[in-house]
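One structure coming up, written as structure tokens, with questions to follow.
Shown here: the complex without one of its protein chains, the others still in place.
Labels run A and B following the written order; every chain starts at residue 1.
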Amino acid sequence: MDLVSFARGIGFEVALVVFCAGVVWRIVGFALLRFRRDFNEPRNSLVKAMIGGMVATGSRSWPHPEFIGRTGAGEVIGYSYHVGLFIVILLFAPHIVFLGSLLGVTWPALPSSVITIVSVITFTLLLAVLFRRITHRVLRLLSNFDDYFSWLITTLVIATGLMATAHIGGPYQTILGLHILSFDALLIWFPFGKLMHAFYIFPSRAVNGTLLSRKGAAS
Amino acid sequence: MVRIQAVKGLTAIPIRVEPRDSAATTGTIGGGVTAILIEIAAQLDRLADDGEPGAIDLRSLPMSSDDREQLLDALGPGEVTITLQGDGESTICETGVHGVWWSEFRDRGGALIAAFVEIARVPTILPVEPDELRRGAQSLRTGVGGAAPPRGS
Partner (left out) sequence: MADDRSEPTIGEILQTHGVSRRTFIKYCTAMASVLALPPLAGRAMAEQLLAAPRPSVIYLSFQECTGCLESLTRSFSPTIESLIFDIISLDYDDTLMAAAGAQAEAARDKAMKDNYGKYIVIVDGSVPTSDGGIYSCAAGRSAVDILSEAAKGAAAIVCVGTCSSFGGIPFADPNPTGAQPVSALITDKPIINVSGCPPIPEVIAGTLLQYVSTGTVPELDEHRRPKVFFGNTIHDRCYRRSFYDEGKFAKSFDDEGARNGWCLFELGCKGPTTYNACATIKWNGGTSFPIESGHGCLGCSEPGFWDKGSFYSPLSAPRWGKAGEASPRQVLEVAGAAVVAGAALGVASAGLSRRRQRQKEKLNADDETEEG
């Protein structure tokens, strides 16, 4: 069995199973955790607190003015490559065909030349992000295997994708196989590392916002 | 093959034909055509220096039919047209540049199987090999009925 057939076939099947099971395991696992007993007097009703939680989910998307100086650059780069990743994943024709065969629906694609430009920019930003993480004193101190490995797996997928479309780095079949295989690896790693932030950010902001709002604190 | 007809018509008139100035009549020559013309010039020099013929395969280059027309116009019409009959009719025309021949080979069905520009004193497909000459002599003698004369060594 050649690389592409393996990656597309049993490799993807296993990856999808691990991804679905793992993500649900972690979401259910944390959703059923107990809250700490809150001895504060509630300053806001539960409903008002939950509205506060919803607000926090949005307001935490951008740092408070005091912190922009220190974190602004990182935020912009971060958002940019996320947007880039979404564009490439969701609006590139072969990806739409792939997702369409899984979900049963398709949607219009962007021209491949646009996708190539976006991919190159996204890849460059990912390199910039790693550079920042390595050179920034504090970030370097805080970073662990999870940070670097999650970065590596994500960058591998986009790098092999670019190599495949440009037909560089080896025979097309091999590079395509590596691209699909690296995507399988991403799916398998997803539930076990910081990539879970994709599912965690909104619930965690909502919960924090609700708790703080219940106490009457700003968030 | 408008080109052949023009040559036939023009050679009937006792005048010398000047190669057309393509840039003046049709505007600028495309970059691809210019490159080929420069290559042809280089091969002509090589032919003059060491007698080595050259050829440029027109079908292997990314040329549109317009490009081919431009190239033909740039070279201009020549004095000689050769028709090859042999499993289909093929043509070799000298262009306005002496030593540059425009060849189109066709098969029995008339389909174009080769198109190239040859740089040679005489198209290399034309000259007859010694063994063919001897075979011809042999067949003539046999046909005439005389005995074959003794051959030297």
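One rule holds for everything that comes next: a contact is a pair of C-beta atoms (placed from the backbone, for glycine too) under 8 Å apart; a residue touches a chain by one contact, two chains touch by 3 or more.
The model shown is predicted, which means the values in this text are computed figures rather than measured ones.
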{"item": "Residue of A:G9, A:P42 or A:G72 in touch with the missing chain, whole complex considered", "value": "A:G9"}
{"item": "Contacts of chain B with the absent chain, listed as residue ranges", "value": "53-57, 59-60, 84, 86-87, 90, 105, 107-109, 111, 113-114, 116, 118, 124-126, 129, 132, 134-135, 138, 151"}
{"item": "Absent-chain interface as seen on chain A, which is shown", "value": "2, 4-5, 8-10, 12-13, 16-34, 36-37, 93-95, 97-98, 101-104, 108-113, 167, 171-173, 176"}
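Simple rule for what comes next: only the chains that are shown with their structure count from here on.
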{"item": "Length of the line joining the C-alpha centres of chain A and chain B, rounded to whole Å", "value": "66"}
